[in-house]
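As C-alpha coordinates, the structure follows; a few thoughts come after it.
A single protein chain has been removed from this complex, and every other one stays in its place.
By written order: A and B. Residues from 1 in each chain.
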Amino acid sequence: MAEIDSADVRNAESTRRWLSSRQDLWGASANNDTLIETLTRFCQFAGKSPDEMVDDCLRPGKAGETLTLRTRARRQYMDLIELFEGAVRSRPQGNIARSFLIHNGIAMNPGILP
Amino acid sequence: MEFKSVVGWRRSIRFFDPWREVEREKIQTILEAIYRAPRVLEIDFVRVVVVLRDELSADEMQTLKTPTTTAQLDMAPVYIFFFADLEAIEPACRGDNFRQLINMGVLNPSHGWTEEFAVGTAGQYIRTILDDEDRVPLRLPVGGDSATQIVSREALRLARTAIGIAQEYALLAAVDEGLGAQLSGVNVGAARGILGFPDTWVPSSPMLLGYHGETIEAGGQRPREPFEEDFFELRYGHPFYREPAVVDRLKAAEMIQDPAPFSWRMDEVRGLARKFGLPD
Partner (left out) sequence: MEFKQTVGRHRSSQYFLPWRPVERKKVQVILEAGRLASRAVNTAFSKAIVAYRDSLTAAEREKLKTPFSATLIDTAPVYIFWFYDMDARRVAVEERKWPTVASGALVDIGALGPPHGWSHRYVQHVVLPEVLMPGLDAGPQRGGNADAALAMAQGLLAAIDEGLAVNLAPFDEAGAKEVLRTPDTWEPVTAMFVGYPADSWEAAGQEPRPPFESMFFDQRASQPFERDQRVTQRLKDSGLIQRPAPVPWRAKEVRAVSRMLNLAEDEE
(Lines give C-alpha, C1' and ligand atoms only; values in the text may rest on other atoms or scores of the structure.)
Protein backbone atom coordinates (compact mmCIF):
# COMPACT_ATOMS: atom_id res chain seq x y z
CA MET A 1 0.00 0.00 0.00
CA ALA A 2 1.17 3.50 -0.81
CA GLU A 3 2.60 5.57 2.02
CA ILE A 4 -0.15 7.51 3.77
CA ASP A 5 0.37 11.24 3.71
CA SER A 6 -1.00 13.97 5.88
CA ALA A 7 -3.52 15.06 3.26
CA ASP A 8 -5.09 11.56 3.29
CA VAL A 9 -5.13 11.63 7.03
CA ARG A 10 -6.66 15.08 7.21
CA ASN A 11 -9.43 14.11 4.79
CA ALA A 12 -10.38 10.84 6.42
CA GLU A 13 -13.84 10.71 7.96
CA SER A 14 -12.53 9.40 11.26
CA THR A 15 -10.03 12.25 11.46
CA ARG A 16 -12.71 14.83 10.92
CA ARG A 17 -14.84 13.14 13.53
CA TRP A 18 -11.90 13.22 15.93
CA LEU A 19 -11.18 16.89 15.45
CA SER A 20 -14.80 17.89 15.70
CA SER A 21 -15.34 15.83 18.87
CA ARG A 22 -12.24 17.44 20.41
CA GLN A 23 -13.49 20.84 19.49
CA ASP A 24 -16.92 20.15 21.00
CA LEU A 25 -15.35 19.00 24.22
CA TRP A 26 -12.34 21.25 24.69
CA GLY A 27 -13.25 24.26 22.59
CA ALA A 28 -11.71 25.58 19.42
CA SER A 29 -8.09 24.79 18.80
CA ALA A 30 -5.98 27.32 16.90
CA ASN A 31 -4.01 24.73 15.05
CA ASN A 32 -4.51 21.06 14.41
CA ASP A 33 -1.35 20.62 12.37
CA THR A 34 0.59 18.90 15.15
CA LEU A 35 -2.27 16.49 15.70
CA ILE A 36 -2.46 15.62 12.01
CA GLU A 37 1.28 15.31 11.73
CA THR A 38 1.49 12.90 14.66
CA LEU A 39 -1.49 10.87 13.54
CA THR A 40 0.11 10.58 10.11
CA ARG A 41 3.28 9.25 11.69
CA PHE A 42 1.27 6.75 13.63
CA CYS A 43 -0.65 5.67 10.52
CA GLN A 44 2.64 5.11 8.76
CA PHE A 45 3.91 3.18 11.76
CA ALA A 46 0.79 1.01 11.76
CA GLY A 47 0.58 0.78 7.97
CA LYS A 48 -3.11 1.67 8.11
CA SER A 49 -5.28 4.62 7.24
CA PRO A 50 -7.25 6.33 10.02
CA ASP A 51 -10.54 4.86 8.85
CA GLU A 52 -9.04 1.38 8.62
CA MET A 53 -7.84 1.57 12.19
CA VAL A 54 -11.27 2.56 13.45
CA ASP A 55 -12.96 -0.09 11.33
CA ASP A 56 -10.61 -2.73 12.72
CA CYS A 57 -11.86 -1.98 16.22
CA LEU A 58 -15.50 -1.09 15.69
CA ARG A 59 -17.24 -3.26 13.15
CA PRO A 60 -20.86 -3.74 12.24
CA GLY A 61 -22.25 -6.55 14.36
CA LYS A 62 -24.19 -9.53 13.10
CA ALA A 63 -27.41 -7.54 12.93
CA GLY A 64 -25.56 -5.10 10.72
CA GLU A 65 -26.79 -1.82 12.12
CA THR A 66 -24.89 -1.35 15.33
CA LEU A 67 -21.14 -1.33 15.67
CA THR A 68 -19.42 -3.81 17.93
CA LEU A 69 -16.13 -3.29 19.72
CA ARG A 70 -13.49 -5.87 18.78
CA THR A 71 -11.69 -6.41 22.04
CA ARG A 72 -8.70 -8.13 20.51
CA ALA A 73 -8.19 -5.44 17.88
CA ARG A 74 -8.47 -2.76 20.53
CA ARG A 75 -5.79 -4.51 22.58
CA GLN A 76 -3.54 -4.79 19.52
CA TYR A 77 -3.83 -1.06 18.93
CA MET A 78 -3.11 -0.36 22.56
CA ASP A 79 0.08 -2.40 22.24
CA LEU A 80 0.94 -0.81 18.91
CA ILE A 81 0.60 2.69 20.35
CA GLU A 82 2.88 1.69 23.17
CA LEU A 83 5.47 0.58 20.63
CA PHE A 84 5.00 3.82 18.73
CA GLU A 85 5.40 5.80 21.91
CA GLY A 86 8.63 3.96 22.63
CA ALA A 87 9.88 4.56 19.10
CA VAL A 88 9.20 8.29 19.14
CA ARG A 89 10.00 8.51 22.85
CA SER A 90 7.07 10.70 23.58
CA ARG A 91 4.00 10.07 25.71
CA PRO A 92 2.27 13.16 24.28
CA GLN A 93 2.64 11.75 20.77
CA GLY A 94 1.37 8.37 21.91
CA ASN A 95 -1.55 10.15 23.48
CA ILE A 96 -2.41 11.89 20.24
CA ALA A 97 -2.84 8.48 18.63
CA ARG A 98 -4.93 7.38 21.61
CA SER A 99 -7.01 10.52 21.48
CA PHE A 100 -7.80 9.76 17.85
CA LEU A 101 -9.16 6.33 18.73
CA ILE A 102 -10.96 7.49 21.88
CA HIS A 103 -12.92 10.20 20.10
CA ASN A 104 -13.83 7.57 17.54
CA GLY A 105 -15.36 5.43 20.27
CA ILE A 106 -12.50 3.10 21.16
CA ALA A 107 -11.33 3.41 24.76
CA MET A 108 -7.57 3.58 25.18
CA ASN A 109 -5.96 3.46 28.57
CA PRO A 110 -2.24 3.98 28.91
CA GLY A 111 -0.57 3.46 32.24
CA ILE A 112 -0.30 6.44 34.56
CA LEU A 113 2.98 8.33 34.31
CA PRO A 114 5.05 7.87 37.45
CA MET B 1 -16.96 17.33 59.21
CA GLU B 2 -20.61 18.27 59.53
CA PHE B 3 -22.84 15.57 58.13
CA LYS B 4 -24.49 17.83 55.57
CA SER B 5 -21.21 19.03 54.15
CA VAL B 6 -19.99 15.44 53.91
CA VAL B 7 -23.02 14.68 51.74
CA GLY B 8 -22.49 17.85 49.73
CA TRP B 9 -18.79 17.30 49.16
CA ARG B 10 -19.20 13.71 48.11
CA ARG B 11 -18.93 13.14 44.45
CA SER B 12 -17.45 10.37 42.40
CA ILE B 13 -13.76 11.10 42.25
CA ARG B 14 -12.12 9.65 39.16
CA PHE B 15 -8.60 11.05 39.49
CA PHE B 16 -6.51 9.98 42.46
CA ASP B 17 -2.90 10.76 43.27
CA PRO B 18 -1.57 7.28 42.60
CA TRP B 19 1.62 7.82 44.54
CA ARG B 20 -0.03 8.71 47.83
CA GLU B 21 -0.96 5.84 50.12
CA VAL B 22 -4.00 5.93 52.36
CA GLU B 23 -3.19 5.65 56.05
CA ARG B 24 -4.35 2.39 57.55
CA GLU B 25 -6.23 4.17 60.33
CA LYS B 26 -8.33 5.97 57.75
CA ILE B 27 -9.19 2.67 56.12
CA GLN B 28 -10.13 1.23 59.48
CA THR B 29 -12.27 4.29 60.22
CA ILE B 30 -14.23 3.64 57.02
CA LEU B 31 -14.72 0.01 58.03
CA GLU B 32 -15.85 1.07 61.51
CA ALA B 33 -18.49 3.31 59.91
CA ILE B 34 -19.74 0.39 57.79
CA TYR B 35 -19.76 -1.70 60.96
CA ARG B 36 -22.31 0.69 62.45
CA ALA B 37 -24.63 0.67 59.43
CA PRO B 38 -28.13 -0.69 60.02
CA ARG B 39 -28.72 -4.34 59.19
CA VAL B 40 -31.57 -5.33 56.94
CA LEU B 41 -33.90 -7.48 59.09
CA GLU B 42 -30.94 -7.76 61.47
CA ILE B 43 -29.24 -10.16 59.05
CA ASP B 44 -25.43 -10.10 59.18
CA PHE B 45 -25.00 -9.94 55.42
CA VAL B 46 -22.09 -7.60 54.96
CA ARG B 47 -18.54 -8.73 54.17
CA VAL B 48 -15.83 -6.31 53.11
CA VAL B 49 -12.39 -6.96 51.69
CA VAL B 50 -9.76 -4.22 51.59
CA VAL B 51 -7.31 -4.59 48.73
CA LEU B 52 -4.14 -2.55 48.38
CA ARG B 53 -3.37 -1.99 44.73
CA ASP B 54 0.35 -2.28 45.23
CA GLU B 55 0.06 -5.76 46.62
CA LEU B 56 -1.54 -7.02 43.43
CA SER B 57 0.60 -8.44 40.65
CA ALA B 58 0.61 -6.76 37.24
CA ASP B 59 -1.42 -9.70 35.93
CA GLU B 60 -4.01 -9.42 38.67
CA MET B 61 -4.35 -5.69 38.00
CA GLN B 62 -4.80 -6.33 34.32
CA THR B 63 -7.54 -8.90 34.77
CA LEU B 64 -9.53 -6.70 37.16
CA LYS B 65 -9.93 -4.04 34.49
CA THR B 66 -12.95 -3.70 32.25
CA PRO B 67 -13.10 -1.54 29.12
CA THR B 68 -15.06 1.06 31.10
CA THR B 69 -12.79 1.16 34.15
CA THR B 70 -9.09 1.25 33.76
CA ALA B 71 -7.40 4.51 34.60
CA GLN B 72 -9.20 4.75 37.93
CA LEU B 73 -7.93 1.33 38.97
CA ASP B 74 -4.41 2.41 38.13
CA MET B 75 -4.75 5.61 40.08
CA ALA B 76 -6.54 4.53 43.26
CA PRO B 77 -4.20 2.91 45.79
CA VAL B 78 -7.01 1.12 47.68
CA TYR B 79 -10.06 -0.86 46.57
CA ILE B 80 -12.75 -1.78 49.06
CA PHE B 81 -14.93 -4.69 47.93
CA PHE B 82 -18.43 -5.18 49.32
CA PHE B 83 -20.31 -8.46 49.49
CA ALA B 84 -23.43 -9.89 51.06
CA ASP B 85 -23.10 -13.42 52.39
CA LEU B 86 -26.29 -15.34 51.71
CA GLU B 87 -25.32 -17.86 54.36
CA ALA B 88 -26.16 -15.21 56.93
CA ILE B 89 -29.86 -15.75 56.23
CA GLU B 90 -30.08 -19.19 57.83
CA PRO B 91 -29.14 -18.07 61.38
CA ALA B 92 -31.57 -15.18 60.92
CA CYS B 93 -34.35 -17.69 60.22
CA ARG B 94 -33.51 -19.32 63.56
CA GLY B 95 -34.04 -15.95 65.21
CA ASP B 96 -30.52 -15.78 66.69
CA ASN B 97 -30.06 -12.03 66.33
CA PHE B 98 -33.62 -11.21 67.35
CA ARG B 99 -33.16 -13.18 70.55
CA GLN B 100 -30.00 -11.25 71.34
CA LEU B 101 -31.75 -7.93 70.70
CA ILE B 102 -34.69 -8.93 72.89
CA ASN B 103 -32.26 -9.69 75.72
CA MET B 104 -30.72 -6.27 75.31
CA GLY B 105 -33.97 -4.35 75.36
CA VAL B 106 -33.59 -3.24 71.76
CA LEU B 107 -36.63 -5.27 70.68
CA ASN B 108 -39.35 -5.44 73.28
CA PRO B 109 -42.63 -7.15 74.13
CA SER B 110 -44.31 -3.76 73.71
CA HIS B 111 -43.86 -4.36 69.97
CA GLY B 112 -44.72 -8.02 70.15
CA TRP B 113 -41.14 -9.22 70.41
CA THR B 114 -41.02 -12.41 72.39
CA GLU B 115 -38.92 -15.53 71.98
CA GLU B 116 -41.83 -17.18 70.24
CA PHE B 117 -42.36 -14.23 67.88
CA ALA B 118 -38.63 -14.09 67.06
CA VAL B 119 -38.41 -17.71 66.07
CA GLY B 120 -41.95 -18.27 64.86
CA THR B 121 -43.24 -15.19 63.14
CA ALA B 122 -40.07 -13.17 62.36
CA GLY B 123 -37.85 -16.15 61.59
CA GLN B 124 -40.60 -17.63 59.47
CA TYR B 125 -40.98 -14.38 57.55
CA ILE B 126 -37.30 -14.54 56.61
CA ARG B 127 -37.58 -18.25 55.80
CA THR B 128 -40.30 -17.40 53.28
CA ILE B 129 -37.93 -14.98 51.59
CA LEU B 130 -35.17 -17.55 51.49
CA ASP B 131 -37.43 -20.25 50.10
CA ASP B 132 -39.30 -18.07 47.62
CA GLU B 133 -39.83 -19.95 44.38
CA ASP B 134 -38.74 -17.21 42.01
CA ARG B 135 -35.09 -18.21 41.75
CA VAL B 136 -32.03 -17.32 39.68
CA PRO B 137 -28.44 -18.56 39.50
CA LEU B 138 -26.17 -16.49 41.69
CA ARG B 139 -23.76 -16.22 38.79
CA LEU B 140 -23.60 -17.29 35.22
CA PRO B 141 -21.84 -20.62 34.83
CA VAL B 142 -18.26 -20.24 33.61
CA GLY B 143 -16.73 -22.92 31.43
CA GLY B 144 -17.75 -26.39 32.56
CA ASP B 145 -18.61 -25.20 36.06
CA SER B 146 -22.31 -25.56 36.66
CA ALA B 147 -22.16 -25.75 40.44
CA THR B 148 -23.42 -22.23 40.93
CA GLN B 149 -26.11 -21.70 43.52
CA ILE B 150 -29.70 -21.02 42.60
CA VAL B 151 -31.06 -18.45 45.00
CA SER B 152 -34.34 -16.67 45.51
CA ARG B 153 -34.64 -13.20 44.05
CA GLU B 154 -36.18 -12.06 47.30
CA ALA B 155 -33.04 -13.07 49.16
CA LEU B 156 -30.97 -11.20 46.59
CA ARG B 157 -33.13 -8.16 47.07
CA LEU B 158 -32.28 -8.07 50.76
CA ALA B 159 -28.62 -8.84 50.10
CA ARG B 160 -28.27 -5.99 47.63
CA THR B 161 -30.01 -3.62 49.98
CA ALA B 162 -27.44 -4.48 52.64
CA ILE B 163 -24.63 -3.87 50.15
CA GLY B 164 -26.01 -0.49 49.12
CA ILE B 165 -26.27 0.70 52.70
CA ALA B 166 -22.67 -0.36 53.37
CA GLN B 167 -21.47 1.34 50.20
CA GLU B 168 -23.02 4.70 51.02
CA TYR B 169 -21.67 4.60 54.58
CA ALA B 170 -18.24 3.89 53.14
CA LEU B 171 -18.40 6.70 50.58
CA LEU B 172 -19.43 9.23 53.19
CA ALA B 173 -16.85 8.06 55.71
CA ALA B 174 -14.18 8.45 53.03
CA VAL B 175 -15.22 12.06 52.42
CA ASP B 176 -15.20 12.72 56.17
CA GLU B 177 -11.62 11.43 56.25
CA GLY B 178 -10.62 13.88 53.53
CA LEU B 179 -10.36 11.18 50.89
CA GLY B 180 -11.75 10.79 47.40
CA ALA B 181 -13.82 7.75 46.53
CA GLN B 182 -15.85 6.25 43.74
CA LEU B 183 -17.83 3.08 43.22
CA SER B 184 -16.66 1.33 40.13
CA GLY B 185 -17.34 -1.71 38.05
CA VAL B 186 -14.54 -4.29 37.84
CA ASN B 187 -14.24 -7.75 36.37
CA VAL B 188 -16.00 -9.77 39.05
CA GLY B 189 -14.68 -13.10 37.82
CA ALA B 190 -11.14 -11.84 38.22
CA ALA B 191 -11.95 -10.45 41.66
CA ARG B 192 -13.25 -13.86 42.66
CA GLY B 193 -9.96 -15.44 41.72
CA ILE B 194 -7.84 -12.81 43.42
CA LEU B 195 -9.80 -12.38 46.63
CA GLY B 196 -10.94 -15.97 46.90
CA PHE B 197 -14.39 -15.12 48.12
CA PRO B 198 -16.87 -17.96 48.65
CA ASP B 199 -19.69 -18.78 46.27
CA THR B 200 -22.28 -17.65 48.77
CA TRP B 201 -21.04 -14.05 48.70
CA VAL B 202 -23.00 -11.77 46.39
CA PRO B 203 -20.48 -9.42 44.76
CA SER B 204 -20.96 -5.76 43.87
CA SER B 205 -19.05 -2.69 42.74
CA PRO B 206 -15.98 -1.94 44.86
CA MET B 207 -15.13 1.51 46.14
CA LEU B 208 -11.92 2.99 44.81
CA LEU B 209 -10.21 5.08 47.45
CA GLY B 210 -7.34 7.52 47.57
CA TYR B 211 -6.32 11.12 47.90
CA HIS B 212 -7.88 13.43 45.33
CA GLY B 213 -5.85 13.86 42.19
CA GLU B 214 -8.39 16.44 41.05
CA THR B 215 -9.82 19.33 43.08
CA ILE B 216 -12.40 18.26 45.63
CA GLU B 217 -15.00 20.23 43.68
CA ALA B 218 -14.39 17.85 40.77
CA GLY B 219 -16.18 20.23 38.46
CA GLY B 220 -19.25 20.74 40.64
CA GLN B 221 -22.05 18.63 42.06
CA ARG B 222 -23.24 16.17 39.44
CA PRO B 223 -26.63 16.62 37.81
CA ARG B 224 -29.82 14.83 38.79
CA GLU B 225 -33.26 14.60 37.25
CA PRO B 226 -35.84 16.92 38.83
CA PHE B 227 -36.65 16.15 42.47
CA GLU B 228 -40.29 15.66 41.56
CA GLU B 229 -39.44 12.69 39.32
CA ASP B 230 -38.30 10.63 42.29
CA PHE B 231 -40.22 11.66 45.36
CA PHE B 232 -43.93 11.47 45.93
CA GLU B 233 -46.35 12.20 48.71
CA LEU B 234 -49.25 10.00 49.76
CA ARG B 235 -49.28 8.15 46.49
CA TYR B 236 -47.37 7.63 43.30
CA GLY B 237 -47.89 10.41 40.76
CA HIS B 238 -48.33 13.16 43.32
CA PRO B 239 -44.89 14.81 43.62
CA PHE B 240 -43.53 15.84 46.98
CA TYR B 241 -43.54 19.61 46.91
CA ARG B 242 -39.96 20.89 47.02
CA GLU B 243 -39.90 23.92 49.25
CA PRO B 244 -37.28 26.42 48.03
CA ALA B 245 -36.54 27.62 51.58
CA VAL B 246 -35.33 24.14 52.48
CA VAL B 247 -33.12 24.06 49.42
CA ASP B 248 -31.66 27.40 50.52
CA ARG B 249 -30.97 26.07 53.99
CA LEU B 250 -29.19 23.05 52.50
CA LYS B 251 -27.15 25.32 50.25
CA ALA B 252 -26.04 27.28 53.29
CA ALA B 253 -25.08 23.98 54.97
CA GLU B 254 -23.01 22.98 51.88
CA MET B 255 -25.17 19.96 51.20
CA ILE B 256 -26.48 21.37 47.95
CA GLN B 257 -23.59 22.89 46.06
CA ASP B 258 -22.97 24.62 42.77
CA PRO B 259 -23.81 22.24 39.95
CA ALA B 260 -21.41 20.84 37.38
CA PRO B 261 -19.85 21.88 35.16
CA PHE B 262 -17.80 24.74 36.52
CA SER B 263 -16.59 27.09 33.82
CA TRP B 264 -13.03 25.91 34.37
CA ARG B 265 -13.74 22.20 34.49
CA MET B 266 -12.64 21.34 30.99
CA ASP B 267 -9.35 23.18 31.52
CA GLU B 268 -8.90 21.22 34.72
CA VAL B 269 -9.55 17.89 32.98
CA ARG B 270 -7.00 18.69 30.29
CA GLY B 271 -4.55 19.72 32.97
CA LEU B 272 -5.19 16.42 34.76
CA ALA B 273 -4.59 14.56 31.53
CA ARG B 274 -1.14 16.16 31.37
CA LYS B 275 -0.54 15.55 35.09
CA PHE B 276 -1.06 11.81 34.74
CA GLY B 277 0.13 11.39 31.16
CA LEU B 278 -3.35 10.55 29.88
CA PRO B 279 -4.88 11.33 26.49
CA ASP B 280 -7.29 14.22 25.89
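Definition applied: a residue touches a chain if its C-beta (ideal position, glycine included) is under 8 Å from a C-beta of that chain, and two chains touch if they have at least 3 such contacts.
Just so it is clear, the model here is predicted, and its values are computed rather than measured.
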item: Absent chain, residues of chain A that touch it; value: 17, 21, 24-25, 58, 61, 66-69, 99, 102-109
item: For chain B, residues in touch with the removed chain; value: 1-4, 6-8, 10, 12, 14-15, 24-25, 28-29, 31-38, 40-41, 44, 46-52, 55, 67-68, 70-72, 100-101, 103-112, 117, 121-122, 125, 134, 136, 153-154, 156-165, 167-169, 171-173, 176, 182-183, 195-198, 201, 204-205, 218-225, 227, 229-237, 240, 242-243, 245-247, 249-250, 255-256, 260-261, 265-266, 268-269, 272-273, 276, 278-280
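What we mean here is this: only the chains that are shown with their structure count from here on.
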item: Residues of chain B that touch chain A when the two form their complex; value: 18-19, 65, 67-68, 70-71, 74-75, 266, 270, 273, 276-280
item: Chain B contact footprint on chain A (complex, rising order); value: 22, 25-27, 69, 71, 74, 91, 95-96, 98-99, 102, 107-114
